[in-house]
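Mind having a look at this structure? Questions to follow.
Apart from one protein chain that is not included, each protein chain of the complex appears where it belongs.
Should a chain be cited, it is by its letter among A, B and C, assigned in written order, with residues numbered from 1 in that chain.
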Amino acid sequence: MADLVLIDRRLIARGAERTSTMRFMFWLIPWVALAALGIYAAALCLYFGLNQTHMDTRFAFGMWIYLDLGMIAMGAGAFFTGFLVYILKQEDLKPVLNSAVVVGLICYSGAVAVLMVDVGQPLRAWFTFWHPNTHSMLTEVTFCITCYLFVLILEYLPVLLRNRQLRKVPSFLVFEYQLHKLVPVLAAVGAFLSFFHQGSLGGLYGVLRGRPFAFRQGFAIWPSTFFLFILSAIAVGPSFLMLVTAAAETLTERRLVGANVFRKLGLISGVLLGIYVAAKAIDTLVWLNITSPAVGFSPWDFYAYKPFGSALLFLEIVPLGLLPAFLLTSPLTTRRRGWLLCGAALACGGVLLNRFVLTVQTLALPTLAFDDFLQYIPSWQEVATFAGVIAYGVILYSLSYRYLPLFGQAKRADKNVSLD
Amino acid sequence: MRRILLIFGLGMGLALVAGWTAFPRALYVRREQPLEFHHKTHSEKSGLTQCDSCHALGSDGEFQGIAGVETCAGCHAEKVGTSKAEATLVDSYIKPARETPWLVYSRQPANVWFSHAIHTHRAGLACQDCHGTLGESDQVRTYEQNRISGYSRDIWGHSMSRLGRAPGDGMKMSDCEDCHHRHNVEVGCLGCHK
Amino acid sequence: MSARYGFVIDLDRCTGCGACMVACAAENNVPPAPARATPRTGLTPMLVHKVSNGMEGAARREAFIPIACMHCGNETPCVAVCPQQAVEVDKATGIVVQMPQRCLGCRYCMAACAYHARYFNWWDPAWPVGMEKSLNPGVAVRMRGVVEKCNLCPARLHSAQEKAAAAGRKEIDPADYIPACAEACPTGAILFGNLADKNDPVFSAAHSADAFRLLARLGTEPKVYYKSQEAWVKALAERDSVRPTEAQHG
Partner (left out) sequence: MKFSRRDLLIGGAGALAGLALTPVPWKLLSDVSIWTQNFPWIPQPAHGPVETKYSVCTLCEGGCGIRVRMATKYPVGVAGVRDHPVSKGALCPLAFAAHQLNWHPRRLREVRHAGRTASWAEAQTAFVKACGEGPTAIVDARPGRAVSSVFEAFTRKHRGSYQVVLSAESQALTPYAGWSGVPVTSLGYDLENARTIVSFGVPVLDGWGTPGRFTRLWSERAAGAADPQLRLIQIEPSLSRTAARAWRWVPLREGSEAALAAGVARTLLEEHLVGAPGPMPRSTLAEAAAQTGLATEAIRDLAQRMVENRPVVVIAPDGNPAIAALNVLLGAVGAPGGIVRKRGDVPSHVSADPLPGSFRAVLVDSTVPWEFAAQNDAEVFRFAAWDGGGDSAGWLLPAPGFLEELTDVPTPPTSALETYAVAQNLVAPPTEIRSAAQFLLQIDPTLPAVEKVIHARCDEIFRTRQGTVYGEHPLAVTKIYSAKHLEEQLRKGAVWMGDPPSPGKFRCELKEWPADNRAANATCWAASWAPPVFPPLATKLYQESNLREPPAGRQA
């Protein structure tokens, strides 16, 4: 026990105040337990097959795909902040940059992990790289997600290497310094990849002409959802970043970033959200009046099935779209941290709802005239597997926060490097 | 710095040697055929010069595979010669009318459909084009089976790098594709899969 | 000289006996249901739906609609989405081919199919002890975790091709290639043939006045046609002909 405390202390950066080892461990225990449960559930699915889930012929995609889409959207903060800082030179966002990278890494690696459980033959998943079908949105997704995950790891390395112990190894310092010069490039590459990735995730459903509820017209090979997803992702990324940072602040009872950073993130998020909602509204109108009737579906019937009603559509556009957009931008509210966070939360909720509608509702709705409307409740294995991923996220973030300079130390770190 | 390179190279060298020599040995399990059989003897001594005198096509063109014991019994009803293999053949297979459990070098997995009729009759291929000099064999070679996939080594081919292979050495999907491509034969998945 | 194989199914002749479903499963080595399987998780490459006109009492009418893969001929939804070319439209026959050995089980194609004609192997295929001896040698058993569907009885196509080759013919004899479901149908409701061949009975049948296709307006050009004299049955072709409240099974 004692030497555990010692190790823990040794790893914490000099001068950084962190809570006692004990408290930190008590904080971790439940999350570790949850992660263990998740691993167990995933193992069940891998060993016995997907009959452990409640997916079926009609609900070929279940909770996992929905949450993948959601997580990836939330993770968009990573590439977008990087893009803002390094490409658009918004230096004042730098304090949240490292935190953003960690969040991104968590979301993307978590998504990949769940996908590996979700496919029926993970040991053959590499066929996608060997025999890729270039017409498939999923191929685009797979390539982008893998490459971008690699990029995220590279982006995470310099943060990792600033750990007190690791910095003792000189060659690591050299490596980190080189890497650091590379970071803007990585940010650019990451931005590009993630951009396409977000888009192709939207395309995933937009191209399904067999599912008129999701099918959309588009530009070139990309349906409108491709662009809506990019927009919504970059709109909500910063919001999620705010929430995470705020959460970290409450837990650590510390102000980690200045209020100006929050306001800026909120402003960006809000403005983009406004644009997104407008675009989404137009897209929906086009779909209601042109796309759907053209293939023999009266669009309002889609909303006739309870519990999914047109209320969902309204909810998505007004209370979880326009409202947060207002809260995040209007000077009346942005001064108040509470309102700001509330807006951020609503924004995230809106985008999560959008992903839900596109994945779950699409599959629940009948296509043939004699189809039923179907219900689907995930099995505990599905829920647990995903809970495990959340736990993994919390653990990784906590460790990163405790042992790495996530906030505000970016500048000092640079100086140190140049001194060596 | 030089030392680093030296040690790095050392590790690399070891890995390369192990990977190219020890690994193939470890990957394949060697199994002996149940009987000593020489194509050569049968073509020269008993004048079975045509492959299809033992490996015939059925009425609807389906390949009959390796001849069953009743075909062997045609000549080997009683022991011909005094070899040990001869004794085994007659006593443990022909007399009890038990099929010989040959290990088929070119056996494809259950998901592959290969029609000899189409390749010989329509494409006009000779047996040798794929089976090489098997017809002149004067001993049975050891059957090597992949421990993981269970495939015969002939499917991948004997050279690990798959370079410079003789006909019949290597019957992977890519080999079918290459040949089809060379003779611009257009077949989809159903052309070879079932 | 490429063919476009398809069906014309006369719904007025379908008594919903299910012979096509069983014959299909037997021909294609589809495993029997594990204990926990339900209509939602079963493997039925050919599936007969029981439908009704939504009325009750003496006014009620029922019909049966056999649904297999429609072998869509245009922008085939499942082909475009598969990330690793496990689905293709066979050039020579127009068959939409699903290759379980290539499939990684992402099920994107199932989400893409408007007819729910694709099925996932949720379980390892299993037969009672010894019953593997009754499996059709012409078809490989699929493994758990992959998608399968109607490939139009490839084993029968193969033997027809082999027979043709052995006889020195280039084209197969149409009599040698009839999918199990069409062969099994006791009322001859399922007509199979080459839609590209003007002399083939399916050609005229597919172009007859009372022929229609399900969800034709999706524009995927399915190669399975249906026939019926009854207006309410024809109406089932398009989704918007039915109000959600009526859209329940018989």
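We take it that contacts are C-beta pairs under 8 Å (C-beta built on N, C-alpha and C of every residue); 3 or more make two chains touch, one makes a residue touch a chain.
Keep in mind it's a predicted model, so treat the numbers as computed, not measured.
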Contact partners of the omitted chain among those displayed are A, B, C
Residue of C:A26, C:A196, C:A216 or C:A235 touching the missing chain in the full complex: C:A26
Considering the whole complex, not just the chains shown, which residues of chain C touch the missing one? 10, 12-13, 15-19, 21-23, 25-27, 29-30, 32-33, 37-39, 41-44, 47-50, 57-58, 60-64, 101, 124-125, 127-141, 143-144, 180, 183-184, 186-189, 228-229, 249
Hidden partner interface residues of chain A, rising order: 121, 123-124, 126-127
Determine and list the chain B residues touching the chain excluded from the picture. 3-4, 7-16, 18-20, 23-24, 27, 58, 62, 64-65, 109-111, 146, 148-151, 156, 160-161
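Please note the rule applied: only the chains that are shown with their structure count from here on.
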Using the touch rule from the top, work out which pair, B-C or A-C, shares more C-beta pairs. A-C
Chain centre separation (chain A, chain C; CA means) in Å: 40
Which chain C residues reach two or more other chains? 102
Touching at least 2 other chains, the residues of chain B are none
Interface residues, chain A side, partner chain C - complex: 49-51, 55-61, 118-122, 124-125, 127-128, 130-133, 135-139, 142, 204-205, 207-212, 293-298, 301, 304-305, 362-363, 366-374
Tell me, which parts of chain B touch chain C in their complex? 57, 60-62, 109-111, 113, 115, 117-118, 121-122, 186-190, 193-194
Using the touch rule from the top, collect the residues of chain C that touch chain B in their complex. 88, 90-93, 95, 97, 99-102, 138-141, 151, 154-155, 157-159, 161-163, 165-168, 170
